[in-house]
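Removed: one protein chain of the complex. Kept in place: all other protein chains.
For clarity, chains are labelled A, B, C, D and E in written order, and residue numbers in each chain start from 1.
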Amino acid sequence: MAHQLVSQLKKDVQVHQFFLVRQVEERTTKDGKPFLALRLGDKSGVLEARVWNEVLKKCPGPFATGDYVAVQGRTESYQGELQIIVSFIDTVERLQARGRKLEGFDPALLHLATPHDREELWQELYSLAQGHLTPPLQGLVLGLLDKHREEILSAPGAQLYHHPYLGGLLEHTWSVARHAFQSLSIYPGLNAELVLAGAILHDLGKIKELAQPQAPERTPAGHLLGHIVLGWEMVREEARNQEFPHPDLLLQLEHIILSHHGALEFGSPVEPKTREAMLVYYLDEIDSKLKMMDQHLESAPPEGDFTGYHRVLKRVLYKGGERPPEESGGQD
Amino acid sequence: MAHQLVSQLKKDVQVHQFFLVRQVEERTTKDGKPFLALRLGDKSGVLEARVWNEVLKKCPGPFATGDYVAVQGRTESYQGELQIIVSFIDTVERLQARGRKLEGFDPALLHLATPHDREELWQELYSLAQGHLTPPLQGLVLGLLDKHREEILSAPGAQLYHHPYLGGLLEHTWSVARHAFQSLSIYPGLNAELVLAGAILHDLGKIKELAQPQAPERTPAGHLLGHIVLGWEMVREEARNQEFPHPDLLLQLEHIILSHHGALEFGSPVEPKTREAMLVYYLDEIDSKLKMMDQHLESAPPEGDFTGYHRVLKRVLYKGGERPPEESGGQD
Amino acid sequence: MAHQLVSQLKKDVQVHQFFLVRQVEERTTKDGKPFLALRLGDKSGVLEARVWNEVLKKCPGPFATGDYVAVQGRTESYQGELQIIVSFIDTVERLQARGRKLEGFDPALLHLATPHDREELWQELYSLAQGHLTPPLQGLVLGLLDKHREEILSAPGAQLYHHPYLGGLLEHTWSVARHAFQSLSIYPGLNAELVLAGAILHDLGKIKELAQPQAPERTPAGHLLGHIVLGWEMVREEARNQEFPHPDLLLQLEHIILSHHGALEFGSPVEPKTREAMLVYYLDEIDSKLKMMDQHLESAPPEGDFTGYHRVLKRVLYKGGERPPEESGGQD
Amino acid sequence: MAHQLVSQLKKDVQVHQFFLVRQVEERTTKDGKPFLALRLGDKSGVLEARVWNEVLKKCPGPFATGDYVAVQGRTESYQGELQIIVSFIDTVERLQARGRKLEGFDPALLHLATPHDREELWQELYSLAQGHLTPPLQGLVLGLLDKHREEILSAPGAQLYHHPYLGGLLEHTWSVARHAFQSLSIYPGLNAELVLAGAILHDLGKIKELAQPQAPERTPAGHLLGHIVLGWEMVREEARNQEFPHPDLLLQLEHIILSHHGALEFGSPVEPKTREAMLVYYLDEIDSKLKMMDQHLESAPPEGDFTGYHRVLKRVLYKGGERPPEESGGQD
Amino acid sequence: MAHQLVSQLKKDVQVHQFFLVRQVEERTTKDGKPFLALRLGDKSGVLEARVWNEVLKKCPGPFATGDYVAVQGRTESYQGELQIIVSFIDTVERLQARGRKLEGFDPALLHLATPHDREELWQELYSLAQGHLTPPLQGLVLGLLDKHREEILSAPGAQLYHHPYLGGLLEHTWSVARHAFQSLSIYPGLNAELVLAGAILHDLGKIKELAQPQAPERTPAGHLLGHIVLGWEMVREEARNQEFPHPDLLLQLEHIILSHHGALEFGSPVEPKTREAMLVYYLDEIDSKLKMMDQHLESAPPEGDFTGYHRVLKRVLYKGGERPPEESGGQD
Partner (left out) sequence: MAHQLVSQLKKDVQVHQFFLVRQVEERTTKDGKPFLALRLGDKSGVLEARVWNEVLKKCPGPFATGDYVAVQGRTESYQGELQIIVSFIDTVERLQARGRKLEGFDPALLHLATPHDREELWQELYSLAQGHLTPPLQGLVLGLLDKHREEILSAPGAQLYHHPYLGGLLEHTWSVARHAFQSLSIYPGLNAELVLAGAILHDLGKIKELAQPQAPERTPAGHLLGHIVLGWEMVREEARNQEFPHPDLLLQLEHIILSHHGALEFGSPVEPKTREAMLVYYLDEIDSKLKMMDQHLESAPPEGDFTGYHRVLKRVLYKGGERPPEESGGQD
């Protein structure tokens, strides 16, 4: 049975395939019977699963976060969300040990990650910096990219609401930086290098704020200091190491990073006081808000014209209605 | 004496040139002596002028908004703003009537207007719609542009804080529409035609909200109804006249216009519930905020690293400090 | 067994009567057994019902929104709200087909609707307009009432929090208009006709914003445009059709409609700038807030001096305590 | 020369009449010359006056708040507000002492006060309580009215923004109480006596919060405790003295008084939790807001369609435009 | 089996001990079977318990709030909170009646209360007033303490979020008053007696706002009037009875009590306008906020570096990480 992507599962269908275990919880029914509440994922999303007592007796596990598992079961809708009622489950490891054939098992299908090729994103981002920055900003930006290549390639973009997956930070940064480049053609009066450097570096501190791209969590430093000041310090330190020759240019770049949330109440200790900082703030906003909307639209059930309520956007979204004839092949 | 642009006047310099009278007020000093408080402008800006009693006796006027006047005087700084202490003033009309030679008088220099060629902006905007929209949106947008060509060419962008001059609406719309076009290359998943049509039409209601591009004022309808609903109605009416064939597409376009202030508290009766509406909202924000900053930076006195406080942005702006050597030729 | 009104049901009583099905959901218990979660209503309210697996086997349905059903069961309290545990259920249609006698079945009892006679409300409202408006406002208001009679007679007043039922819009409008008439005796300086016309028309757009008075839902246009601008457009169009002769009077009436939510953050694109608009805003507020409180007090369980927390009012309400002797016969 | 009411004075007219001095300040011009800045009033309003040095030498005063003065001068507009440039001024007292004839001097014309007959307002208010309340609320309300008759007859309604004059509190209370009576016919489910008693007593604490009805000022207790709790205590004390027999009824009345500002941020220590309290809150709001608008419209200069910005309402007001023919005689 | 404190219970352990019943609810499972949802407490905290149908048949109760019960069962974690799955339960009363031995039953262990000795707190608080206040403030404060001794000894500090237990008000007052005394050494310019008296009396109204220290609930007067004005009135009345000789000093003390929530939106009808009032406001804030944090940290499960989200503080708290070697013996 071919792998059905989590994002495309419907209710009331048979499931017979592999997943990555992302969370495990042992619970008890109101009758006092134990059952397992799992969160199972693949590269397209995550959903709940239940292993009731009867099944659990036959499939006792144990199961842990990070296990690959083979699962049989049936989807159903519970309080508006899909879940799998499991009729069989075991780990790939144990199945292999018992010599079972694992038809269709492909770990690459099971990891939630940016849908883009991360190396390609990296190359485009790097080229943008190489091709459109000049010293000393070029040296500063490339120095930071080189030094943190591995972390940037894997870090998530946020804990929960946008790009919360492997490569999410890279995808977000790539998008904001490319947008910045486009925007500069509209606003030639701005210092283009500052905007571009700011767009590339604005969220660098996320590599210290968030851990575990597969299931992003804030680190203690992320909670207690935050990515804004952590990223600012990284830029400042690199500049010191490179003996960056233009204090005012550096100050303006630092200001872009510290002010990129746009307002004190959103966590920036200073608000944008230059046009370059203002633009980077808005481009960051656009990318994260559009991604949130994308994710919410994708995960919405097909019924109805509107999605459910989005807790951060504080609104429902319109899914679009009938299409003009010439667009009948495709869709929004 | 060559015309010195208002935007480039310094304090304590002699002025001997022409202006457009933008406001006239008769006042009395604390000693009970009458004097004139004028606002004089040219294409680059506006400043205060004072005609004290002694001068007023020799130059009794009268003076009215819209008069071209020849002025001699001296600039000074009063509470952080420049003003002219007038030693001679008379209208061009009376001077001409008396046969005076009006060396250097050029009305084109005196009107506050977009620094761009309005016909060029119009052509670019129109081409964007013609080249990148298809029916039925193309017909709707071009229909509205054709119908309101003259008003769009002259309307201001806002009453006070951004683009408050002849052609301001056109300049703003042109900028937002071009930016939208650039942004669409970054966000291919959006309905490009909706974004572009929304960007072009979002502020159309301003032609009914604001009167007198030379000195923008809100009309009663502008005050009591506002440009958002006025523009929405224009789109809706044109669509009805054209028998626009796709109700849902039209609904989404109408939504972009009604929601383009981004939040209820900023005057939109609905908040953006589609990605297209969200993007147009942000692009409008970027253009108006960057323009506000431009205008504030341009009108700031040269002393100090920071401008004065901006009442809408609620902050001071950084004017930038020393520049890296390779940029010494230009910019900002 | 006589019909027991939903609003008067207590816990732990037997139920044996008819309901209207307002919502149906198929769910699965934690043991994996299917059950039905229904919402059953009559003219006085709505409550939850559960058809567990054992019963479901005998009463398999199917059941759909809008069905009349005969139900036997028992009420119980679940998390502070009443629900019926169903022991028998079938549709009136199938029971009739099988020749069953339907004692006590009366559809009029089962529809949630204004407790008032809708024709009477309509007559009073209409007379108010006829008797106290003069041309041209009279023509405009009566024209709109005539044109939309059927929709106004059935539309709900809001989706959820006040008057969410058949005839709710009419009841609310009737109440606000009558209150306006009373208030005008206190504030004779206001333009009485404007206030009265504004009170009658302020929520007219709800007939386009909300669908299905039995279970109000926002239409796409309701979500994406909102009743405020939809109602404004209806007034403006009718005025155009009638060639309304007084532009300023019309502008003030339009302003009342657009500003009747009182502030930008509540969804009005402009805030009240006339006394007439201010008064209509407050009268609308009073009626919707008092109705919310009424509904919350009515649906509160009898125990305790205070209701539960109201999510829109963001407070608990006092139910009143002991009464003075002379009031023992009645009231509140 | 007949008395010209302050509220009807135009700019650039001769003034030759009597005023009441409401404020006196000795100032110095920028040349170091002393002058007097006065505020002069009559029953219709207050305006600024200036006595420049030259005049001051001839009319040295002294002048104090509360003096009746004869004034000659000329009005002018200064920064959008009228002021009188005084050419002669002396007190009525000194003029009488010198045997001058005081043609047209009428103290009744000079006191800013409610335009209504205060005794009539009192009678209407008192009758409302007598006729529509029954014991024990009747006794409580009449007891408080009797006890504080003199203070209620003279107290202002607020320090500055609405009813800031002799009899203002009475006028406001009378208006709110009459409106409450009208509203009760629309909302028969409410406890009518509670609403009426609450409407009559809601602002009683103002007699302790504000001093000097001619020029209202907050007392220390007004600043440090506020009229809300001061009024509450008065009701509570009177009830204790009368041995009010129904604790719950009293509690609800007290709640109306404490919650009548409608929300914590407006100074009520509790928010309305009964329908009666909610209604009294809104009726108070309506009366104070409409009065603010009245006062702002009345004091606006005749030019233009809109008033200046109102600092409490945070908006400009529309003055109304052309009128329909049938209203040409009268209106608003 | 020794008593295990609720605050120290872990999941998956056997429980065999006594509790105080704090809440009882009869519910039905989704299969329609009845079960009991209890809240059981001891002096260290409260937790949920479930008596499923099978057990209920053997242990039918009845059970009521306030019963002492013997319980056997096992803890488990349900949605992140501990609960007991009960296998046996009966009341101490019935067990005693049947002659059972109640090993380890100690009522003192079962009541939630301040961890301090209440008499000691009282003595310290009283001594502070006696030793550091002089007449007339001393008389006023001691008079109020004497009169309300019993209520202060038992009242809770708040309904839910800080000190919600027997003696909580006393503990909070003692802490704020002692802190005030310390702070006065840093700010010698303040009126020390006012600060101290204000600190002692600021929350006195809580004895009327809250009932039942074991399970604090707001009284009707607490809901409709609030502790701030209730406490103010108590002070004012006592002062009247004592013929307090210094009206201004009293006014300032009253102001401290009314303004001690620091801002209108937090329920004070006036904001602090003296330094003494400002200090008392902050000291109250510090004590309640630190206590909230204490309670949240104590009730947090041991896993992870951060607590769950606190609904009033609107944040997670850091539990602290590794400790430096020299602190290994103790604390935090």
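Simple rule for what comes next: contacts are C-beta pairs under 8 Å (C-beta built on N, C-alpha and C of every residue); 3 or more make two chains touch, one makes a residue touch a chain.
Just so we're clear, the structure is a prediction, and the values are computed from it rather than from any experiment.
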By the document's own contact criterion, which visible chains does the hidden chain reach in the full complex? A, B, D, E
Absent-chain contact - pick from A:Q17, A:S268 or A:S288: A:S268
Please identify which residue in E:K33, E:R74, E:R94 or E:R178 touches the non-displayed chain. E:R178
Chain not shown, touching residues in chain A: 220-221, 223-226, 228-229, 232-233, 236, 248, 251-252, 254-255, 258-259, 264-270, 273
Where does chain B touch the missing chain, residue by residue? 29-31, 33, 35, 50, 52-54, 76, 78, 85, 305-306, 316, 318, 321
Please give every residue of chain D in contact with the chain that is not shown. 27-28, 30-32, 220, 223-224
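In this section, only the chains that are shown with their structure count from here on.
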Are any chains cut off from the rest when chain B is left out, and what groups are there? one piece
Counting C-beta pairs in contact, does A-C beat B-C or the other way around? B-C
Same or different for chain D and chain E, where same means more than half of the interface numbers show up on both copies? same
Could you work out how far the Cα centre of chain C sits from that of chain D, in whole Å? 41
Quick one: chain A and chain E, Cα centre-to-centre, how many Å? 43
Give, as an integer number of Å, the spacing between the C-alpha centres of chain D and chain A. 61
Could you list which residues of chain B touch at least two other chains? 220, 223-224, 248, 251-252, 255, 273
Hey, how would you classify the chain contact layout here, line, ring, star, complete or other? other
Chain pairs that touch, all of them, please. A-B, A-C, A-E, B-C, B-D, C-D, C-E, D-E
